[in-house]
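Heads up, one of the protein chains got dropped from this complex, but the rest are sitting where they should.
Chain naming follows the written order as A and B, and within any one chain the residues start at number 1.
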Amino acid sequence: MSSSLSGASPDYDLAVIGAGPAGQAACLSLNGALRIAVIDEQARPGGQILRQPPRAFSVADWMTGRAYRGLKARLAAFEALSNVDFMGGRSVLGLREAGGAWTLTLSGPSGVEEVSARRVLIAGGCYDLAVPIPGWTLPGVMSAGGTQAFIKSQQLVPGKRLAFAGSHPLQLLVAEQALEAGGEVAVVAFIQPFSTLVWRAITRPWAALTHGAVLLSALGSAWRLFRAGVPLRFGRPALSVEGQGRVSALRLGQTERFECDAAALCFGFMPQADLPRAAGLQVTPARPGGWKTNHDEWMRASRRGAYVAGETTGVKGAEAASAEGALAGLAVALDEGLIDQDEARRRARPWRKAREAAMWFSALLEAVADPGPFSARLPDADTIICRCEDVVLADLQAALARCDEVGSVKLATRCGMGACQGRNCEHSLLSLAGEPHSERSAFTARFPARPVRIGDLAAR
Amino acid sequence: MERLDVVVIGGGLVGAATAFRLAQAGASVAVVEAGYPNIGASGANAGSLHFQLERRFLENGEALADQAAQVLSLNRLAIEEWRRLDAEMGPDLHIHMRGGLMVAETADQVRTLERKVAREVEGGLDTRLIDGAEARIIAPGLSEAVTAAAYLASEGHADPKALTPAFMTRAQTAGVQLLQGARLTAVGSDAQGYRLTVRRGEADIELATRKVLIAAGAWTGRIGELFNLHLPIYPVALLMNVTERAPPMLEQLIQHVGQRLSMKQAHAGNMLIGGGWPSRMRLDATGRFDLDRSAELLTPSLAGNLGVASRIFPPVAELNLIRSWTGITAITADQTPLVGEVPQAPGVYVAAGGSAFTLGPVFARLLARLILDEREDRLSIFSPARFGHLNSFMGGRLA
Partner (left out) sequence: MRKTQGVSRGEPFAFSVDGDAIQAYPGETIAAAMLAAEATGFRRDRSGRARGLFCNMGVCSECLVHVREGDVSRRLRACLVPAEPGMTVETGLGE
């Protein structure tokens, strides 16, 4: 492992974790100033919203929807920036601050490396909320976000006949994308009744009006799926997956069963919070799960030189992420003395407005998509909650009956001790243990944020 | 208020196990735990059962090594204790006593091993010095870099996540009262013993007891202050690493005589790598070491620890690290555990300061005898009396 000598100047002025809309916007708002490293796990920039196909693919009409137009233009402008070193295919394992510089430990195709920068922007995006249902560990059951990423990027439908289930309207869009890409859709099922979905939307008329286009696109997807003969179901909370060795059907309660060879679960999204937590940044519980990182009006996090933007601060979509990224970029420019307060404020104004507007809609979407607390709709007692360590609901309930401290349950059951470090199960356990809770009483985020080969980290 | 026989401060291994042994003997006992049982080093340590002299006893000159040799007699008792525990408490503790190898690479290290083995044999431990080839027959994953090893067939490992809860559950069944989420805030004394004020949530609980055992790990020094005592226990933060589960590849405990290393494969298949590499404790708002927050990982420790592990046992290099964690444990001023009654505070016992996983169960058995006023000499080398001078200016027992 290489390491920067103490006293040596950092490699970069700014390190940006995540090349999605937030990270891109931060770089763009810096106008070519500063030496910037942008790190992303994917080989190409874009984030999950614009997860690009491999360079070796040529895809006609990629992501041509109107909603993607502005994002694609910004991505193109970002890719043209000459002051940015894009470091794709690399995972950030951890970050630490010493002597006014942040050092990031990365793992990538050539092993482990370190990158240092005077400032760091964490814009790591979000991931699907993993909601345990019976049978969800069968091969062929995936998150809806992951399913969509296969379609967008790899130009692959991960199955022939897909069943969708969950609480988030995004599943309508993904189902339609699967259909367009040549897949069959067995069903799209919502746990909420249709009336609840509509009621939650119309109780926020302002947001519904200002984002009519987006709502219409969800409705449009629903309409087109319906016309294509796809069954749409509402008010089906008792979901389960059946199969021997792999998924063969999605079951909605006792009566309805839809045969499929892949199932996509869609319950909403959680911020990627391992790095902010491991770096000791202050966080707050997020809905419907996970942790959002605290920040000031300039997207500065609780430690000097650390900034956050996008879903890291709470999931609210690509438009809000772009706006926060731009604000973070302006904050870096301001803190570097590249611009003065007046200029920063003036340039921030349109982004703040855009962010405000996007927040209205994300609040609406959050309300519509809310699956409700896990503890209120428990699956069968033998349902696996911690996928890495095969800890079932009954194990957790038994441990909680002895001691309701999350740390104690982890020690007693191994829940959260596996390769994903509890990213998928922590929110379920916290819900079982009873809300509210603080980050201190939850799992401790530890190095490395992603699994890494021992030999790559070892001193030689 | 009914008077208890013993209040134990600290719901870790020593606290839980001693409470159990005391209750088995008919004493009335309460355990006061600020967090929850096993929250500290008892649950966070890597679970080594090491009965060979530790490397730290050999690196600070002969004086300490002589003293440490006295630990050997207790280590022999500990071996018997762990064998009994396996039978007494069942398979859930995952006690594996399939041997331990302390390896050497250089000629200097081999000489140290020779000295060490001679001392251990003298002390009645059946350690054996073997060459690298024999070590590789015992543990086939060991690298060619290993030129010799001290082999002790009774070493091994157990599951720290299971041990303390097992003792605590049995203790509670035997009538021990557990107060968790409860912090000791004030101490007074009277003719029959001590009066303790314990804060749990918003409520104060008063306990009257004849005797007190302070078994609070890294917190022991601070608890001692409530008793107007200096207890020379120093918190230290250590690094441990765990890989994802792997197929069986290592039956033994591996240690290194010249480097900080302990390595084993836990029952679930994960490889655990530690050995005393430092982490950095954070400071609280008043500038003191913050014992309630996890310590900061030090990159050189991480690279160093994984480096030794990979060099000595190359198959581990190909596994993924899934978590490096830091835990706060405690050492004493002379690196020998502090176990016994504090001379300036009759009825106050302490048990802390190192090796408390391997030795915890045997400490508990002997301490219980000591607390119950039975004759027990085997803990005398650990007696707090050796630090008596620290408390000679403290004004004596609390009023």
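We take it that a contact is a pair of C-beta atoms (placed from the backbone, for glycine too) under 8 Å apart; a residue touches a chain by one contact, two chains touch by 3 or more.
Since the model is a prediction, treat every value here as computed from it, not as a measurement.
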item: Displayed partners of the chain not shown (whole complex); value: A, B
item: Sole residue of A:Gly46, A:Gly94 or A:Gly183 that reaches the chain not shown, by the stated touch rule; value: A:Gly183
item: Contacting the left-out chain in the complete assembly, out of A:Met87, A:Ala101 or A:Ile151; value: A:Ile151
item: From A:Asp11, A:Asp128, A:Glu405 or A:Glu426, residue that would touch the chain that is not displayed; value: A:Asp128
item: Touch criterion as defined above, residue of A:Val141, A:Leu225 or A:Ala306 at the omitted chain; value: A:Val141
item: Touching the absent chain when the full complex is considered, from A:Gly89, A:Gly235, A:Gly253 or A:Pro285; value: A:Gly89
item: Chain not shown, touching residues in chain B; value: 244-245, 268, 318-320, 322
item: On chain A, residues whose C-beta touches the chain left out of the figure; value: 41-43, 48, 53-61, 89, 91, 127-128, 130, 137-143, 145-147, 149-151, 154-160, 181-183, 245-246, 272, 387-390, 418-420, 423-424, 450-451, 453
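Methods note: only the chains that are shown with their structure count from here on.
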item: Rounded Å distance, chain A centre to chain B centre (Cα mean); value: 41
item: Residue numbers on chain B that touch chain A, as the complex places them; value: 35-39, 43, 161, 165, 180, 241-244, 268, 273, 294, 296-297, 299-300, 302-304, 306-307, 309-311, 316-325
item: Of chain A, residues touching chain B in the complex; value: 1, 3, 94, 96, 103, 105, 403, 405, 407-408, 411-412, 414, 417-419, 421, 444, 446-448, 451-455, 457-460
